[in-house]
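Apart from one protein chain that is not included, each protein chain of the complex appears where it belongs.
Right after this comes subunit A.
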Amino acid sequence: MSGAMFANARAVQGGSTNGFLLEIKAGRSNLVTGATAEKKKVVADKTKGLLFIKQSNDQLMHFCWKNRETGAIPDDLIIFPGDTEFLKVSECMDGKVYMLKFKTTSERRLFWIQDGNPDADKDLCQKINDLLNKPPVGRATTRGVSETRNPAFGGPAGITALHPGAEDLGAFGGLDQNQLMQLLALMNQTNGGDQPLLSGLPSSAASLLGQPEASTDNTLAAFNSSSQTANANTLANSSSGASKKGAVSAAEYSQLQSLLAGIKIPRSSKNCDLTDVLKGEKVLDVVRRNHGNFTDKVINVEEVPESSTTVTAEVEGTIRQPQFQQAVGMFGYALNSGQLGPVLQQFGMSEEVVRQASDGDALGFAESLTNAERSRAKEEPKEGGMVEVKVEEGGPIEEPREPEPKRGKPDDEPDNMDLD
């Protein structure tokens, strides 16, 4: 799937199949030398863990082990089809022990099942071998990108690690695709701390599945989409949410995704088109009359000294800007679909306003907001007593802090100088 934005095309398709394809509670075991050199002993590590398999949005299969006590994921192995075999270690009589055996190297990984349910590991070998050796084919492949090629190796760490001073790496040209990927996977492993470097991304379907109630946190993260922490939280939330539901195959996911994509918000009589509301001379007059309320909510025109435009012109021009109208469209969509409540809460709006918005009732929202503003006007009868709301305090609702490219700025200037 390849998309480019043209005119007002607004769909963003997350090309990921996220969620664990399989998970089972299991701890790690170690091989230690036994009585003789030939004999080895399997010693279980008591740490509680979770073994899981996931497919990242680049379609690579990840075999991971998570420490359930710390939440860290010390093992995140990218497995290529045919590389490994997953076996039961039947010699181990006490407990259920399994082994991931690499065919090309002598590497072995051992795990012991910690799930109390005796059927938890039923058909485990077959399931894991199927997933690792016949990975589900993603839906995001397009013509010209052959499906067997397993495009991309995920995380950003790989290449950037190779990158500095990568002037003369002609030797790498001799590597084939698999070797190159393995090399990068190796670099990823040595590069990282406890964080999985190649984590998948929540697709909208996965997020919805993980958190059907569309919790406050999730929606709030919206306004903060560039903030790493919020994103990480959302990511963690949605994947753990998804995992609670148990294993969902990639095929099922893609079915669900197309299903969800087809769902339209019912055209309720309470819905309105906000792009229609926030335009026209009447609205422009209101903006003009309340000019001072908006000067800090438009772009900082002083940062573009070449342009002769003024703050006043920018404020008055805003409602005609396509970028503004696009944002209104999105905002209106959120309002009509009852997703706006938590956002408005962040802007200090009253409970009643938030409740109406959460019902997707545009008229109710308008009425309760009008009431709220009325009573606020009574409290502060002074002329022009428009309360500067706690917009800037919350942090999360401020302008997303995208890393602004340095345009003609000295390199040693820290990035955060760009902010406001």
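Just so it is clear, a residue touches a chain if its C-beta (ideal position, glycine included) is under 8 Å from a C-beta of that chain, and two chains touch if they have at least 3 such contacts; residues count from 1.
Throughout what follows, contacts and distances are computed from a predicted model.
Undergrad: Which of the following names does UniProt give to the chain that is not shown: "DNA-directed RNA polymerases I and III subunit RPAC2", "Ubiquitin carboxyl-terminal hydrolase", "Rab proteins geranylgeranyltransferase component A" or "Large ribosomal subunit protein uL5m"?
TA: Hidden chain identified via UniProt as "Ubiquitin carboxyl-terminal hydrolase".
Undergrad: For the chain left off this view, which of A:29, A:67, A:84 or A:339 is in contact with it?
TA: The one listed residue touching the chain not shown is A:339.
Undergrad: Just name the one of A:72, A:92, A:125 or A:327 that touches the chain not displayed here.
TA: The missing chain is touched by A:327.
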